[in-house]
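For this depiction, one protein chain was excluded, whereas all remaining protein chains were kept in their positions.
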Amino acid sequence: MAEIRIENVRKEFGKVVAVKDVSLVIPDREFIVLLGPSGCGKTTLLRCIAGLEQVDGGRVYFGDRDVTDLPVRQRRISMVFQSYAVFPHMTVFENIAFGLRMQHKPDVEVKRRVQAAAELLHIEELLARYPAQLSGGQRQRVAVARAIAYDADVLLMDEPLSNLDALLRLEMRAELKRLIEELQTTVVYVTHDQVEALSLGDRIAVMKQGEILQVDSPLTVYDRPAAHFVGSFIGNPPMNFLPARVIDGGAGLTVGEARLMLVGEMADAARRVGSQEVWLGIRAENIEPLTGPGPTTLPGRILVVEPLGSHTLLTVRTAEAMIKVNARADAPFRADQPVWLKLSADKVRLLDKTTGRAL
Amino acid sequence: MTARPAPPLSRRLSRVLVYLAAILVALYILAPIYLIAVMAFSPRAVVYGYPKPLLPTQISLETISFFINSYGILDSVKNSVLVAVFTLVISLAIGAPAGYALARYIFPGGDIYRILILSTRAFPVVILSIPLITTYISWGLDDSALGVALLHTAMALPTTILVTSSIFVGVSKDLEEAAMTMGCTRAGAFRRVALPLALPGLAASAIFTFMLSWNEVFAAAILTLQNQTLPARLIVQLNQSPIPFRFAGGFFILVPAIVFMLFARRYLFSLWGVKLR
Partner (left out) sequence: MKPRRRANLEPYLLLLPSLAYLAVFFAWPMVQAFGLAFRADDGRWTAEFFQRMIGDAAFWPALRTTLILVVTIIPLQFILALIMALLATAGLRGAGALIYFYALPIAVSDLAAGIVWFSIFTERGYLNTILQGLGLLERPFIFLQYGATWSLIAVILAEVWRATSIVFVILVAGLQGIPKEYHEAAEVFGAGWFARLRRITLPLLRPSIQVALILRTILAFQVFAVVVALTGDGVKVLASEAYQWYSQWRNLNVAAAYAALILAISLLSTVIYLRALRTRTEALTV
């Protein structure tokens, strides 16, 4: 158990800067998720924490231990690999026992702890088998059991669910969450799947091209993205972004012909920047589709109607942009029909037009 | 850009030791080749002399031309090339179809065939030249280049089959099928699509077969009397030959092999990494 402190960590592969001077503090016992599209440097950052890559700059601390120059096996980490890396020539038992054997633990203890880990993951009956005789899901459980049987301050996981089929993934996700709540250890979890990140993490660090754009609780990241990229990467459908203009020194906002009064935090932000062009970000569920014009509505035309069961997803073309809108499942919308969109002023995000950062 | 922090001393030190070891082993392998080359390019007086020079002080073609002009050497070189070419052609002609079949079809008996081919590697094929003598005499193949090549083919064939099979496995079947949907016949698809893609690998396999044959001594010496290959001729004469003849001869067999390796090195691992499963 330990706090992880990453200071200005940098990792380059030739010309590619995989991790760009990243700083991050992960408090003890936090479950943090590194989220970002493929190739953004999540794995590399994780491997820098593990010590599997040597950093090109910056430092890594576990608690007050500076582990930057320590070899992997002295860092007291344990890890679940994306490919599981379950040793094919050892039984499940020996796989789980591997780390304990390396620490020369007495046989009785090894047995006890392997048993305990196996029980946690419901694989007691598989202990005598070889990995080749296991399904992908079972191998994944072995990899997790191996990681938790080992004494470590920090548990690292690199897309542990990405090689499972959809149903199994859902099941394992819930199980992992329960398991890790019990474990009370610091966890760094890498994924490119935003749903996984939202459902698992205490906090989510969203990465793009080697940089962390935002570190916040799942709900904050979802509702109040710190950057254009975060909003468009998280959520299904992604956040809508419309060109807008702050007017009256921050009191209001125009989107095309529609006028919006700003409230709360966004109003303060708008007042700070004064009149200028901005991005307005709003999620599909915060837009209400109406069949007739109102005082603050945005006119458009429905392009696509996709019934999704719990609700219906509309794709609407307005003069400004394509907008995804959630309608009630029983709403009588048809394609090619005019529609008026009412944006919830309290759910609006304003972002800088050039940097994409939230105001 | 921040400078990469210097790794700890112990790690740097072990790195140096690893490089040192790597270089030492490389020297063990390269030094003898270098030394025989020095001998081959020294004049005969130096070759006879003692102590031997470690550096080529007087470069001369005297020793090599003495060797090449010795009686029967050029004929035996010609025989060697002939045998190697026969071997290469026969083993590809017979082995490649079999390798293709293993790669492309799933059929009853396929696994048994594969095991059969693998298990031939557990036999000292060269030794079979002795019983073959009587067969060759009755077929009129004794003391002929073709006879030697036929045995060399028996040595090379299992490897050729397994290697060509892995080469064709590497050429996706989809490509051939795509060609067939666009009007190629089965054979046409093979010729226009699979073969060109497999060609570099096949060429590498052929090079190794050539080398195997070019280098083989025992069977060639047993199966020939007059029409000897170069190694056969050398081994028969070796102990009665002057030193310069031996050294130049050794160098002469060595050179083509090393040049071939240069061409085939990319395929080294795919050729020899074939596992026995």
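Note that the chains take the letters A and B in the order they are written out, and that residue 1 is the start of every chain.
FYI, a contact is a pair of C-beta atoms (placed from the backbone, for glycine too) under 8 Å apart; a residue touches a chain by one contact, two chains touch by 3 or more.
Model, not experiment: these values are computed from the prediction.
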(request) Touching the absent chain in the whole complex: find that residue among A:F31, A:F62, A:F93 or A:Y150. (result) A:Y150
(request) Using the touch definition up top, pick the residue from B:I64, B:L82, B:A145 or B:I161 that touches the left-out chain. (result) B:I161
(request) Quickly run down the residues of chain B that touch the omitted chain. (result) 18-19, 21-22, 25-26, 28-30, 32-33, 35-36, 39, 48-52, 54, 93-95, 97-98, 100-102, 104-105, 107, 109-110, 113, 117, 120-128, 130-135, 150-151, 153-154, 157-158, 161, 211, 214-218, 221-222, 231, 234-236, 238-239, 243, 246-247, 249-251, 253-254, 257-258, 260-262, 265, 268-270, 272-277
(request) Name every residue on chain A in touch with the hidden partner chain. (result) 50, 52, 71-73, 77-79, 81, 83, 85, 87-90, 98-99, 102-103, 130-133, 146, 150
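Note that in this section only the chains that are shown with their structure count from here on.
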(message) Taking the mean of the C-alpha atoms as each chain's centre, how many Å separate chain A from chain B?
(response) 55
